[in-house]
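A single protein chain has been omitted from the complex, and every remaining protein chain is retained in its original position.
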Amino acid sequence: MTLNVQQIRSDFPILQRETSKGIRLVYLDSTATSQKPLPVIEAMNAYYRRSNANIHRGVHTLAEEATALYEEAREKIARFINAPSARQVIYTRNTTESINLVAYAWARANLKAGDLVVLTEMEHHSNLVPWQMLQAERGIELDFIPVTEAGLLDLDAYQALLARTPKLVAFTHMSNVLGTINPAAEIIRLAHEAGAVTLVDAAQSVPHLKVDVQALDADFLAFSAHKMCGPTGIGALYGKADLLEAMPPFLGGGDMIKEVKLRSFRPNSLPHKFEAGTPAIAEAVGFGAAVDYLSSVGMDAIASHEHEITAYALERLEEIPGVKVFGPEAQYKGGVAAFTLDGIHPHDVAQILDKDGIAVRAGHHCAQPLHEKFGIPATSRASFYLYNTKDEVDLLVDGIYKVKKMFG
Amino acid sequence: MTLNVQQIRSDFPILQRETSKGIRLVYLDSTATSQKPLPVIEAMNAYYRRSNANIHRGVHTLAEEATALYEEAREKIARFINAPSARQVIYTRNTTESINLVAYAWARANLKAGDLVVLTEMEHHSNLVPWQMLQAERGIELDFIPVTEAGLLDLDAYQALLARTPKLVAFTHMSNVLGTINPAAEIIRLAHEAGAVTLVDAAQSVPHLKVDVQALDADFLAFSAHKMCGPTGIGALYGKADLLEAMPPFLGGGDMIKEVKLRSFRPNSLPHKFEAGTPAIAEAVGFGAAVDYLSSVGMDAIASHEHEITAYALERLEEIPGVKVFGPEAQYKGGVAAFTLDGIHPHDVAQILDKDGIAVRAGHHCAQPLHEKFGIPATSRASFYLYNTKDEVDLLVDGIYKVKKMFG
Amino acid sequence: MDDLYREVIIEHYKHPGYRGHLEPHDIQFADNNPLCGDHIEITMQVGADGTVKDARFDGHGCAISQASADLLIESIIGKPLEEVKQLNKQHILDLLGIDLGPVRLKCALLSLKVLKAGVYGLGEASDELVE
Partner (left out) sequence: MDDLYREVIIEHYKHPGYRGHLEPHDIQFADNNPLCGDHIEITMQVGADGTVKDARFDGHGCAISQASADLLIESIIGKPLEEVKQLNKQHILDLLGIDLGPVRLKCALLSLKVLKAGVYGLGEASDELVE
């Protein structure tokens, strides 16, 4: 099951570009956002050139077409994560809004002062700040599953937290810094035994692994299209039907209602209850095209390709004196290599690499507490997706040697 | 200042399409959503093919380019509405989210039980439901500026409402059903005299009229890109700097923070404080291209073109026996003609027109209370934008005669 | 004009055969389509043998919703209730003999939703009844 990477690369127009004269792009920043293949770009293009209209309530041909395209995309996304029904897939702007939707509509209706929410030390800010806001507003309590030196979740400590009967366990399926793939099914099973609801931040897992919400038994699961070959401006929240049905609406406005009087309204049924106003229609179409694209390549093939590249990258990076890669060994890890280089700031590393067309990210990658835990303000991060090659890893390594020489 | 409409039409690929064999599209549904000109479609295309990257924290070339494009678009939008500074323009998904942002972040921090919010009877659901939700949650009071038989706001009644010292006056600049253009500057001036903050639902005005937030002295103003030649999935909230600065954040997550610890965060400065997670980057680029496009045509020229078409449409529609058009005379009105046809349901009207390629909308247009006020469940609505012609009005009129004949 | 507004639809809309309200009745149910305000009430008398003895619809709305209701009532009179319970979307589409987009489909299916909610004795007419 090896990918035809050259074939795949030819689907991504941006990979053909030069960042400056004669310098071909080496894109190693897919964890921040992925590039988009032609079928995704063209699907949105065709939508605007042919079918654009507002949806749901329109009777005319364009409105019917746009509605059908918008809802077919939802079906595709539902199948992609094996949701029992498309009405359990709510369109949002991104993972961040998906999590906030749970924090506003589910948590504010279900949590009271003193209730415990368990997070982890490796969370992205998107799965920290909404709960901190709720803590400030409601007096809920937060506690954190610690991260071990090896970059794994401390599951013994988790058991101890569960003994305090949390109401919610919200955790990342895959760390965007360490690359750690957390044992989500196990974490959820234990949470359920303790009576907690679970929220999976799947921003990094749905793009890179086969995610099956029913096999995981996840209560809520959040992800973004832009990290999985889809457009910006759209994400999704999956939820169990009974939870979503019991929740009050979040944003109020057009489309999320059944009936409106001057002083009251009746909310619409799922999924529309949570989709207020004109949604990201073209983006939904692009999102659907993205899951089609990923499915046609095959998620298992993608995962094993990334695994191969990552293992190679770790091996090559670790042979460079002064390089320290964070996170667990390749076997527990997705396609992320965050590293430091002795005495040289990640910003300088990234910027000098950029001169050779190599795009890596430098900073805290929206996981400041995790960096603090490891006693560093920032890392450089190279990340890999279906279109990356071992040659690109070699270019990265050459680039790092160049950086070292400049600062030598 | 007449538009070269044929030239303009050639910029919109969708206007060249046929809805079925031999039937050319006559798009009269721009109030629901506008069509997109090539420069907008191409700007997003180019973004995905050349510059796509996550923004703000990236050091590499693509990230720098994407950040610059995203922020330049904000500058363009700020200039388009004459905002004092681009940091007062917050990107949202649409008008609906903009209004909800004010309802969640401003109103929940500033309104308490018993506080009065004044709306109007002609509001879109997007400017009703968020306040009804707050009424249910907080016990604020709602009251409504009545709509006269002629389809205008009753400003005497408004004065009486102001005597009850509302905290907020939230109203639509232009009705999406009646077409009424409300005297926004006057409404705001009176609200300010009474000590109220103002929120303008500008979903229909910014696309069609020259809107100057400083001339209006609006405190908050909400609009959507998709109604003004821009993409779906993005809108904006303008706010006065002191109000926005004093407001707590709304959604929590990446980018809206200055610093995050495990248990606390410091919010970012404007506008980022209100933009959590990866934003709609390609859509911002398209939004910027849309305001460039509209500016190049000229908002005054667009408004007068629409005025001419609307006046003609009203004249022609009213000569059809059994047709009743709602809303004021052309002089008080934007390019909207919502009508009923005696004995024939709007859905049937719209569907039969569609067979001739004529796209009008049928229903309550997310303004159910307004329809109830006029004692009708639904209307058919034709609406006009810069690309519409008098010929299209004639086709509409012919179509209506055909409908009458079928049901005759 | 294509087949959408086939003469039969306009005909059943303008001259319905089964518009009315049965008194007494064994089954009665009413609901509306919030999208457009269409309203349908169905009343029915059930025979001792468990078949539909008689039925009527009342209400207002677009031609599609009203003609569908008339055609539907016509099609069930004399049928066993058990058979009526099995009717689905396809039945209505067959009666109308036309293709419908998602929005108009809601209009067309309103009467079937109301009918099935009544026959099953449900409190609410949900979309799942007519999938």
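In order of appearance the chains are A, B and C, and numbering begins at 1 in each one.
We take it that a residue touches a chain if its C-beta (ideal position, glycine included) is under 8 Å from a C-beta of that chain, and two chains touch if they have at least 3 such contacts.
These figures come from a predicted structure and were not determined experimentally.
J.: Let's see if you follow the contact definition: name the visible chains touching the chain that is missing.
T.: So, spelled out: the chain left out of view touches A, B.
J.: May I ask which residue of B:Thr19, B:Thr67 or B:Asn182 touches the chain that does not appear here?
T.: Going through B:Thr19, B:Thr67 or B:Asn182 one by one, B:Thr67 is the residue touching the chain not shown.
J.: Touching the hidden chain in the complete assembly: which of B:Glu137, B:Glu259 or B:Asp300 does that?
T.: Hidden-chain contact among the options goes to B:Glu259.
J.: Which listed residue, A:Lys210, A:His345, A:Lys373 or A:Lys390, touches the chain dropped from view?
T.: Among A:Lys210, A:His345, A:Lys373 or A:Lys390, only A:His345 touches the chain that is not shown.
J.: Extract the touching residues of subunit A with respect to the undisplayed chain.
T.: Counting only subunit A, the missing chain is touched by 344-348, 351-352, 355, 362-364, 377-378, 402, 406-407.
J.: Which subunit B residues would touch the chain omitted from the figure, given the whole complex?
T.: Contact residues on subunit B toward the absent chain are 56-59, 63-64, 67-68, 71, 258-259, 266, 269.
Assume only the chains that are shown with their structure count from here on.
J.: If you average the Cα atoms of subunit B and of subunit C to get two centres, how far apart are those centres in Å?
T.: The computed centroid separation for subunit B versus subunit C comes out at 38 Å.
J.: Scan subunit A for residues touching two or more other chains and write them down.
T.: Subunit A, residues with two or more chain partners: 57-59, 63, 259.
J.: By residue number and range, which residues of subunit C touch two or more other chains?
T.: Expected reply: 35, 104.
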